[in-house]
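Every protein chain of the complex appears in place save one, which is left out.
Letters A and B mark the chains as written, and numbering starts fresh at 1 in each.
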Amino acid sequence: MHRAPRRSLRLPKFALALPSWGYYVAFFLVPVVLIIFYSFGTKIPGSAGRTEFSPLTLDRYRDAIKPTFFVVLQQTMRISITGTLLCLIIGFPVAYFMAIRIPARWRGIFLGVLIIPFWTNFLIRTIAWRIVLSPVGFLSNWLQDIGMRDSNIQVLNTKAAVQLGVVYNYLPLMIFPLFVTLDRLEPALREASKDLGASRLKTFLQVTLPLCAPGVIAGLLLVFIPLSGDYITAAVLGGADGNMSGALVASQFLQAQNQALGSAIAVMLMGSILLVIAIVAIISFAFKAVLHRMRKVDIPGTRGDDLAVATNG
Amino acid sequence: MVRRRRIDTISLSLGAWAAIVLVFLYLPILFIVVHSFSDSNALTRWGGFTTDWYGKLFENQQLKDTITNSFKVALYSSPISVVFGGLAGVALARRPGSWTKGFLAVIFLILVTPEIVDAIGLQVWFVEVGGPFVQPSVPFMRSLFPIVVGHAIFSSAVVTLIVRARMAGLDDALEEAAADLYATPRRAFFQITLPLIFPALLAGGLLAFTFSLDNVVISQFTGRPGSSTFPLYVFGKVRSVLRPDLAAASTLILLATLVALGSVVFVLRRSGDSSSEIAATLTGGG
Partner (left out) sequence: MTKILIPQVTAERLKAQLNRRHFLALSGATAAAAFLAACGDDEKKPGTTGSTMGGKVDKNINLFTWADYDDEELLNSWGGLTIDIYGSNEEAIQKLAAAKGSSGYDVVVPTGVFIPQMVSEDLLQKLDLSKIPNFKNLDVAYTNQAWDQGNQYSVCKDWGSTGFMYDNRVITTPIVTWADFLAACEGPASGQVSVLDTPGNLCGLYFWANGIDWTTEDPAHLDAAEDYLVNTLAKHIKAFDSYPGVTLVEGNYVLSQAWNGDARMGYIAHEGAGGDPADYSWALGGPVTELWMDNWAIVKGAPNPDGAHDFINFILDQDNSVKDLEFHGYNTGMADIASLLPDDLPYADMIFFEDAQVATMHAGAVNSAQDRLVEIYNNTKAAAGA
């Protein structure tokens, strides 16, 4: 206690992050590099999953862009992007309602009520939809009783079921960051906009919306990233229609014993996800630039690096 | 005088929409709970009321084993995530430097990498490394070790960001003051910094815990004999026949989760957070 305090340890600045660094190198970077390496290999014919690496070849990528596999990648991206946008459309009004329209003391309770489903086991809540959508289940019978349908519902094992399942599973991940952002908005800004004669719509479009852009982007990323890699939801609800790229990778590893092709598909899946993120980043940048030019006053907090905020999500 | 809020059509329709979304979110959970009391051999078909499945739950050794495994994996992997992520988060917030960019890039990569890519990478890599990853010789964790390692990767990255966000929002005046008052760095850390980031650590740990309980893919590819987790058991049943005992198990797990969640909210409230702050922390919103 009587020593002179050392304002800074002699340790380098990143010392506290060293355990993580080591962990990520050993269990994330190396395995991912290994997968990239495997994607240039070839399965030894007739063997139970052994791969050879001489010569290294791009043939697995040629296999992976054959129509049969590429169609699945396209479908994965379609379901992911549609699902993410649906989450935004469904989730934004809920977050807006919670953050701005209901009294503060109710907010916590409302949020708690929203969080509980999210904390229910992922697989179980997906399987639950099998019960809900069962052709001989309660919903099906009820719809027939009230005369809305004259036969059993046939939603399970279709793309519609997959789309429904992913929206259900990832919707909370959209609502939470939107709520947090909207909740932190200064009401004064909206009041000011109103006082200055802006209509409600104009206030919403020119003040509220730009201010919650970071939340929107965080939500889009938080939903899109896990969704596009998720094949469990599709496997549970989609039947033959539930073939996502992730499932192809798993199947190449588990069934086909072709680790090289599985790795190539995995690398392409990762590439597609990064590509979509890059496109979103560019669009949001352009969008902000346009909004900014339309607006007369600069509002603090709408500039900044959205991607950085998003990764903070 | 409390001024009545003006209830307009926009608020009403937004409220109605929120109510519909809530019904949507709760519908499947309601079905699961109801069907845990179904006297039917198939989960998806209702067959009259019974509580038998709850009794059978305790006779099903395999189900009990997998649930135990799941909780063990979660209990081992969340502290790893909290310690690694917490330290890294503090470093990012308080000791930024040229290293920050590269580190954040890795975090970003971890967050955008699909689970399946991690999973196959780890499967191939663990076999290469051998040792504790293929032998059930690791103390305490035994055959669960590889799964624990796998689960902590994503979670620790999330904890890092939560802690960093929490610290970035706090003035470092307190830490400065502690240093001025001759506290050793160690003492300043334990007496000032740690209490400050405690809510973030708690929330991060809880998130890591649920991520681990939910995980299918990493467990499937890194699993060893005897390390089968509850989701893996359930996923196997998806491919064969689902029975209401799974609903009964899920209902009990849901109850346990609610208790855990409730106590965390209680602790956070004691530490002075507003409900919005609690919400932000619990959802990883920083």
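Note that a contact is a pair of C-beta atoms (placed from the backbone, for glycine too) under 8 Å apart; a residue touches a chain by one contact, two chains touch by 3 or more.
Only a predicted model underlies this, so the values are computations on that prediction, with no experimental measurement involved.
Taking every chain of the complex into account, the omitted one touches A, B. In the complete complex, the hidden chain is touched by one of B:135, B:191 or B:263, namely B:135.
For the options A:20, A:39 or A:75, the residue in contact with the chain missing from this view is A:75.
Looking at B:20, B:127, B:194 or B:256, the residue that reaches the missing chain in the full complex is B:127.
Residue-level contact of chain B with the missing chain is found at 40-42, 44-45, 47, 59-62, 65, 123-124, 127, 130, 134-136, 143, 223-226, 228, 232, 236-237, 239-241. By the touch rule set out above, chain A reaches the unshown chain at residues 43, 45-50, 68-69, 71-72, 75, 134-136, 152, 154, 156-157, 238-244, 248, 251-258.
Criterion: only the chains that are shown with their structure count from here on.
With centres set at the average Cα position, the gap from chain A to chain B is 16 Å.
On the side of chain A, the complex with chain B involves touching residues 1, 3, 5-7, 9, 12-17, 19-21, 23-24, 27-32, 34-35, 38, 90-91, 93-94, 96-98, 101-105, 107-117, 119-125, 127-132, 134, 136-138, 168, 171-172, 176-177, 179-180, 183, 225-226, 228-232, 235-236, 246, 249-250, 253, 259, 262-263, 266, 269-270, 273-274, 277, 311-313. Note for the complex: chain B touches chain A at residues 5, 10-11, 14-15, 17-18, 21-22, 24-29, 31-32, 35, 43-46, 83-85, 87-88, 90-92, 95-97, 99, 103-104, 106-118, 120-125, 128, 149-150, 152-153, 156-157, 160-161, 164-165, 179-180, 182-185, 210, 213-214, 216-217, 220-221, 230-231, 234-235, 238, 242, 246-247, 250, 253-254, 257-258, 261, 265, 274-276, 278-280, 282-286.
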